[in-house]
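Left out: one protein chain. Kept in place: all the others.
And then chain A:
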Amino acid sequence: MKIANAVLPFAVGGFVILTGIGVYLGLFNSPSDYQQGDTVRIMYIHVPAAYLGVMIYGVIAGSSLSLLIWKHPLAELIARASAPVGLVFTFLCLVTGSLWGKPMWGTWWVWDARLTSMLILLFLYAGYIALSNAFDEPGRGNKPAAILALVGVVNLPIIKFSVDWWNTLHQPASIIRMDGPTIAMEMLTPLFYMLGGFTCFYLMILVIRLRSEIAASKLRIAMMSGAMASNPEADNQQSASEPGRREMEKVGG
């Protein structure tokens, strides 16, 4: 948590500065595309949102793996704190893509492999959030949710390579490809600023959400021990709360 607190000011600063430069360059100081005209500027939101949607899912999957195998207490919190952020960015990616698709392709939506696999990612996020909150007892949903997160990892390479494996309406990769980016430098620069800015935004939100998750679990434990102090008959439950308290100290420290 000390690391997280140290990261926060950099994340906030990075988000404000990089996104500020990115938005300025993207909207006012970058050329319009030879085919798409000004519609190309949607890319400066669409691509970072897609990248974050996929990247955050990778973070959740990595955390789930370490939760299942090493039972790391922070892993669970990181995964829970990240999921809604990833959901929002995946949704943003689908919406901006749709807004771009109507004027450029001539359709809001088409069931091609890239769009469909991205939609599945959105449902995976929703399923993960629902499953991890499906139990009254806090923490019980973590394990099934972690398994779901790992199952969903197969979708990530499918998203990335869908445009190569099948005929899709979505264009092939422009940035990460064997022969280098096919985006002109003047457009690539604002895009990279936006990618950096969005990543900082995720880090910022992650730290804030981690703090509140930890505060919530401290509060829960405090309430539990408070209830026990006033009710001595609940002595047999004391032992159940012990691991929870230890976990809290571990995370909080």
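Keep in mind that, in the parts below, contacts are C-beta pairs under 8 Å (C-beta built on N, C-alpha and C of every residue); 3 or more make two chains touch, one makes a residue touch a chain; residues count from 1.
Keep this in mind: contacts and distances are computed from a predicted model.
Per UniProt, the protein behind the absent chain is "Cytochrome c-type biogenesis protein CcmE"; the candidates were "RNA-binding protein KhpB", "Cytochrome c-type biogenesis protein CcmE", "Phosphate transport system permease protein PstA" or "V-type ATP synthase subunit D". Remark: the omitted chain is touched by one listed residue; of A:20, A:37 or A:226 this is A:37.
The chain that is not drawn here is touched, among residues A:133, A:182 or A:212, by A:182.
Within the set A:9, A:172 or A:226, the residue that contacts the chain not displayed is A:172.
When you scan A:126, A:150, A:205 or A:224 for touch with the missing chain, the hit is A:150. On the side of chain A, touch with the chain left out of the figure occurs at residues 30-37, 40, 43, 65, 68-70, 103-107, 110-113, 150-151, 153-154, 158, 165-169, 171-174, 177, 182-184, 186-187.
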